[in-house]
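For this view, one protein chain was removed and the others were kept in their places.
For clarity, chains are labelled A and B in written order, and residue numbers in each chain start from 1.
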Amino acid sequence: MTSSVFSLVAGRLTATAVTLLIVSLAVFVATSLLPGDTATILLGQAATPDAVEGLRKAMHLDEPAALRYVFWIAGLFHGDLGTSYANNMPVAQLIGARLVNSMKLAGVTTLFSVPLALVLGITAAIFRGTLYDRVVTFLTIGLISVPEFVVATTAVLIFSVYLHWLPALAFANEIHSVVQLLRVFAMPVITLTFVVAAQMIRMTRAAMIEMLGTHYVEMALLKGASRSRIVLRHALPNALGPIVNAMALSLSYLLGGVIIVETIFNYPGIAKLMVDGVATRDLPLVQSCAMIFCIGFLILTTLADIVAILANPRLR
Amino acid sequence: MSHEPPVNWTAADDRRVEDAIRRGATRRDLLRMLMAGGVSLAVGGSVLTRAGRAMADTPVSGGALKVAGITGSNADTLDPAKAANSTDYTRICAFYNRLTFLAKGGTLQMELADSIDTTDAKVWTVKLKKGVTFHDGKPLTSADVVFSLNRHLDPNVGSKVAKIAKQMTEVKAIDPLTVQITLAGANADLPTILAMHQFMIVADGTTDFSKGNGTGAFTVETFQPGVRSVGLKNKNYFKSTGPHVDSFEFFAISDETARVNALLSGDIQMASAIDPRSVKLVNSQPGFQVSTTSAGGYTNLNIRLDTDPGTRAGFIEGMKYLVNREQIQKAVLRGMADIGNDQPISPANPFYNAGLKAKTFDPDRAKSLFKKAGVLGTSIPIIASDAADNSVDMAVVLQQAGADIGMTFDVQRVPSDGYWDKYWLVAPISFGNINPRPTPDLLFSLLYASDAPWNESKYKDPKFDKMLIEARGLLDQAKRKEIYGEMQVMVSENAGTIIPAYMTNIDALSGKLHGLEPNPLGGMMGYAFAEYVWLTA
Partner (left out) sequence: MTTLTQTPAPRRRRFAFNLTGRIGLAIVLACALVAILAPLLAPYPIGKIVDTDYYGPMSGKLWLGSDYLGRDMLSRIILGTRYTVGIALGAVVIACAGGVVLGMAAAVIGGWVDLVLSRFFDALNSIPSKLFGLMMVAAVGSSIPVLILTLAVIYLPGAYRFARALAVNVNTMDFITVARIRGEGPLYLVLSEILPNIRGPVLADLGLRFVFIVLLLSGLSFLGLGVQPPNADWGALVRENLGGLPYGAPAVIFPSIAIASLTISVNLLIDNLPRKIRDRS
């Protein structure tokens, strides 16, 4: 058992390097395809040819893009994420605090949404076809089908503007106690839970139903095992592979995809930083963010695969 | 709050009343005016109380000011030369000072300069105020001014006003408090030009601008690009009038609804640049109000004169008749605009030619002109983008008017990202978005001179160029107004730039914030509000 997990992790580590390289190449190509460079974007409407040329020279953007990319990769091996084109600050410094903010938000949302999704998904599968199942389905689909910005804005209108219970903005720097943490995170976490929990609930339900219909669960039922025992000891372990994969996919959204929540609650996270980086063609910044998202995603999927192997003895 | 306005009272009406008060109308005059319009005495009284509130208060010290702007990114800068948008302007106004300052009504005031004099509008002598110090304790001298002005000419700096600064052929220190500026040609507007945000004075030799070491009303406590900035009251500020608040925090909330909600929930005291449609909401909430500024910024439709279909005789004229200015002003901008007449000088500017009337909406006339141009029945692409405010909506209004006369406009909404690079000044028909600028000379030189860097329609007229240079050097304001008036007619008739409306900037603020006044350089007192406003409990 441990050996298969070990070989998986070892294999993944090698593959990770390759995946990261593919991502950075893809990001490089994508960014090069976009019109303009940092100099023209920063100058905006004031971008006369000589102004652009001067600024390019000052920012060392006159060297070929491919060469700059290779230098950036080389720097990466020394743990140097490079310097932002747009403001000349070290990328590591720009990302630092904002990555921590993003991780905090993602962590709290995970703690909140995963247990919720498991409970709702499994119970909906057990009581499949009942009113309870329908209500859960109706609500989960109903909630994700409302665009995120509507959920967030409605929450702010109700809880901040009319009731004055919670702050409309999530000031990350004003968290000094658990109560403040809850007040600041309440609305962003609820909004994100709406988004990520639905997928987990639906996939848990579907995978569980699939497992509850298999022969050996039916066998166990015939042998007279109790319902909860069947669910927890027989069906769940076998359904866990797809479920954790669905969870990995959902949770990976929490790092790079939370741009709307970051914008509406003015929460300084890494998703908005990357979008800004794309807008200013700040390649070192965009590359570094993409690497972080990719690593986060790979960690989640690798964890999912490990859980799947551990849960299903046949995969070992 | 007992000062509820009548149901159909709009912010534009508030603005009218406030303007009347500024012009010196007494309460009695105004009440008579309102009652003549059918407004009851009680309601009229409450309206006047609302309007007069901001004007009659005395400043109080203290409090933490929090304000949200509209845009912020990793490119946020405290380098005045690179300042690109309202967020940068707001910050540099808090941390630095200019030689001159444009106050309300467009009157020029001295800020770091004690006086600016010239005899020929070509050689200017600037005397600096005594006893001004930078945040790091260094006293302000002529060397700082020389450095600050000359750096715009260095292409490595990437200055936004390099083109304007180019006319300063020599900037030299005469003595520690006197600077002499020599221009390439006479320009009577130099003192006004020096009031532009990019001409803030920085300390001699500065390379790292993230410290924000200026002479301004606040010192930099925190500056994180794309996140926020915090300034603390400058105890050694050279002006005795301010600042009133202890600290000033500024950050951007790009989502308009979220910005308004942050204000209404009490998290911030001012939300800048709100949508006209939010005015009703803000006014309906007790303890909140809007402040409007007509500075003259606009979104315009540009048809290049050097390429098809702009080269076809009658096409551009037809377009000018097909643009439904009234509908744009009413439906798109919800009345928060003045109708435009296809030239860049707005009614807010003293040089505005009031005799030049905007073309009326006349689809039949447009149709016959299009027929003459041979475009009727064809499909003409129009590039719009969210990068140019309201341009997509304006394009749709035009598209609809076209559909009614058998003209197809293929409106292409393109990404904001890269818009100024890829489409503006490039596509045959596209939208532009011009920020307010204080003098006709700046607008004409940037946008309509034959060698203008942003000649949006490729308009070229040697006579226009000659008049531009002539008016620039004139110290006789009446004569200038006459020339600029004629130039407005030329641009309006012959250029391919259609300017349907001059937009009003709307800021929403808490009733606890006082002292905000309109300013010709843009919303929020030309972005310099932080040192002038005060908070009450």
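Of note:
The working rule: contacts are C-beta pairs under 8 Å (C-beta built on N, C-alpha and C of every residue); 3 or more make two chains touch, one makes a residue touch a chain.
Being a predicted model, the structure only gives us computed values, none of them experimental.
When the whole complex is considered, the residue among B:Ser385, B:Ser430 or B:Thr497 that touches the unshown chain is B:Ser385.
The chain that is not drawn here is touched, among residues A:Ala97, A:Leu116, A:Ile175 or A:Ala206, by A:Ala206. Within the full complex, the residue among A:Val23, A:Leu166 or A:Leu310 touching the omitted chain is A:Val23. Within chain A, the residues in touch with the undisplayed chain are 11, 15, 18-19, 22-23, 26-27, 30-31, 33-35, 134, 137-138, 141-142, 144-150, 153-154, 157, 161, 198-199, 202-203, 205-207, 209-210, 213, 238, 241-242, 245-246, 248-249, 252, 256-257, 259, 274-275, 278, 286, 290, 293-294, 297-298, 301, 304, 308, 312, 314-315. Where chain B meets the missing chain, the touching residues are 256-257, 260-261, 275, 277-278, 280-281, 327, 330-332, 334, 384-386, 392-393, 395-397, 399-400, 403, 410-415, 417-418.
Just so we're on the same page, only the chains that are shown with their structure count from here on.
Look at where the CA atoms of chain A average out and do the same for chain B: the two points lie 40 Å apart. Of all residues in chain B, those touching chain A in their complex are 68, 73-77, 82, 84, 154-163, 210, 224-228, 251, 253-255, 257-258, 261-262, 264-268, 285, 417-418, 420-422, 424, 453-454. If you check the complex, the residues on chain A that touch chain B are 34-36, 39-48, 50-51, 53-55, 57-58, 84, 86-87, 89, 94, 97-98, 149, 152-153, 156-157, 160-161, 164, 167-169, 263-266, 268, 272-273, 276-280, 282, 285.
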